[in-house]
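In what follows, a structure is listed as structure tokens, so that the remarks can point back to it.
Only a part of the assembly is drawn; its chains keep their places, and the rest are absent.
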Amino acid sequence: MHHPNPEMAEKLAHLLADVVNAKFILHGYHWNVVGPDFGEMHHFFAELYSDVDGSVDGLAENILKVGYPAPYLLSDFCDLSCIHEERLDGTSTQFMLQSSLRVVETLYDCHMGAFKVAEQCDLQGLMDFLAARIDMYAKWKWQIKAYLGVR
Amino acid sequence: MHHPNPEMAEKLAHLLADVVNAKFILHGYHWNVVGPDFGEMHHFFAELYSDVDGSVDGLAENILKVGYPAPYLLSDFCDLSCIHEERLDGTSTQFMLQSSLRVVETLYDCHMGAFKVAEQCDLQGLMDFLAARIDMYAKWKWQIKAYLGVR
């Protein structure tokens, strides 16, 4: 693949916007969580948002690698992202965990969608990158569900 | 100051939005720069965005410290930020540097504005935090101007 790939670039641009959007929602829960489990949840959301944040640069690089510039304006990220969480209804940890689960499940699905396109385009390196992220989101789904006490 | 400070919180919420907005503009230049100075500029924008990014968490914590939740939705950041950069006109390093200078000068001014409010409220710890950031933005203004060859 030695020429620009517009379909893959567009899929990754949406994914980058989702990841940036999700990172700040999770970072916001890290900041705003209150209650008897404050320390525990403050720490858990820190691990979670840091992991998501750590994938931002690599994702953007993959857009460059398929031959297109990466989006970077907040207003573009707002338009491109399919994640639309509500403002916090006060300070409920339960709400934050349920919202985090929705966010992480959406990230999982969107990475799977990008993986399928990468597979069709035979982009083995990108598939490798996305597979590692999918693995992490499966882990976060388990851990958030464990906090919520659901399967 | 032992009660919530709405004026300070609002000032810091705007500042947080400006910093997040600026961070992604600078990160975008890191990704999208091209030309014979690619390596140099790619590295310079990395240093710049990393420094700005490193202040996000501390800024948000200061909103919590004055008694309010920190904003975290991208759409809120868009509404709250006074920085509105245009999309890139192609691939000009000159444009990226001039835009970065505008961004950094705005951050400098907004931090100064927040510092004045913190001073009126006698928030010495916050003044210290903001002063350190003001110092960094003064440094980045110098370095971007040095690249542009202007005083």
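Chains: A and B, in written order; residue numbering restarts at 1 for each.
The working rule: contacts are C-beta pairs under 8 Å (C-beta built on N, C-alpha and C of every residue); 3 or more make two chains touch, one makes a residue touch a chain.
Since the structure is predicted, the reported quantities are computational estimates derived from the model, not experimental observations.
Which copy number describes the whole complex, given 2 displayed chains of the same sequence?
4
Everything that follows uses one rule, which is that only the chains that are shown with their structure count from here on.
Measuring centre to centre with CA averages, how many angstrom lie between subunit A and subunit B?
23
Please output the residues of subunit A touching subunit B within their complex, sorted ascending.
Within the complex, subunit A contacts subunit B at residues 20-21, 24-25, 27-29, 31-32, 56-57, 60-61, 63-64, 69-75, 77-78, 81, 85, 87-88, 91.
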